[in-house]
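Can you keep this structure in mind? I'll have questions shortly.
Moving on to subunit A:
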Amino acid sequence: MVRMRGVTKAFGENVVLRELDMDVAPGEKVVIIGPSGSGKTTILRVAMTLERPDSGTVEIDGRHLYHQEKNGQLVTATEKHIRSVRSDVSMVFQHFNLFPHMTALENVTLAPIKVLGKSNEEAQEQAIRLLDSVGLGDKTGHRPSELSGGQKQRVAIARSLAIDPKVMCFDEVTSALDPELVGEVLGVLRKLAEEGEMTMMLVTHEMGFASEIADRVVMFDHGKILEDGPPSQIFKQPEHDRTRAFLQAVLQH
Partner candidate 1 sequence: MNQVTDRPVWNWDVVWEHLPAIWDGMVVIIQATLAGITMAMILGLFLALGRRSERRWLSWPFAAFIDFIRSTPLLIQLFFVFFALPDMGIVLGARTSLILGLGVHYAAYASEAYRAGINAVEKGQWEAATALNLSTGTTWQKVILPQAIPKVIPALGNFLVAMIKDAPLGQSIGVAGVLFVARSIGSQTFQYVETMTIAGVLFLAVSVPAALFVQFLERKYGYEAA
Partner candidate 2 sequence: MPDLILSGSNYARLMEGLVVTLQVLAGSVALGTLLSLFFGIGRLSNRAWVRRGSSVYVEFARGASAIILLFWMFFALPILFGIRGWSPMTAGILALGLNMGAYGAEIVRGAVLSVPKGQTEASIALNLTNTQRLRHVVLPQAVPVILPPYGNLMIEVMKGTSLVSLITLSDLAFEVQKLRVNAVVIAESATTPMLYLNVLAIYFVLAFVIDRLFKVAEHRVAARFGVKPPRAARAGRPTTGVGITG
């Protein structure tokens, strides 16, 4: 579903991703871990077109995101093309980024109406269904300022689901929440993972949760993938000392 080859990204002098290769199969749940600055958030943002890679290719569901094929050659893609491929990817943010001037319902219906061209009724019906499934069926008319952090994040998840993506990126979605609110969001993610079909890429520090739902855990370090394997391997028997040291530091909490 997601295929990245040779992705490099630098911010000024700081090289955050180095010639990265990564694959995610359809329906796979991949958890990305690593120290800050290792590039784990950046790789998600590259998939979401929030950062453009300096070099390398990204394919979503077989289609190049940043390139187009022209006469058998790969050329830089037009904005139109990027947008077209991007429609298969969505993202949930650490700081929610809900639209404060809209109700929860409106947050969820905006994109389906404007991007997918659904009718008001269709979009609303879908939105109510989604908000219900994340446990907020009774909060559709509330504004983000009236919701708790956990509720906001659940609305954000519903909002992203509403555009029917094939891949969903989760960028430390519980890191900004008070501890007692983390569980409700993880519950929604767990449910989503169990339903099966969605390809999910998650950056998180919640290792317990990761070992529950992940098909694969990928450890990033200095812009490259250090280790890649099932949770049982990475968490119980990591190959590299760096991984071990990182896990020890994180699990101290």
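Basis for inclusion: all candidates are chains of the complex that A comes from, given by their letters.
Here is the rule we use: a contact is a pair of C-beta atoms (placed from the backbone, for glycine too) under 8 Å apart; a residue touches a chain by one contact, two chains touch by 3 or more; residues count from 1.
Fair warning: this is a prediction, and the values are worked out from it, not measured in the lab.
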{"item": "Result, touching chain for subunit A in the complex among 1 or 2", "value": "1"}
{"item": "Touching residues on subunit A, where the partner in the complex is candidate 1", "value": "48-50, 83, 86-87, 90-93, 95-101, 110-111, 114-115, 156, 159-160, 163"}
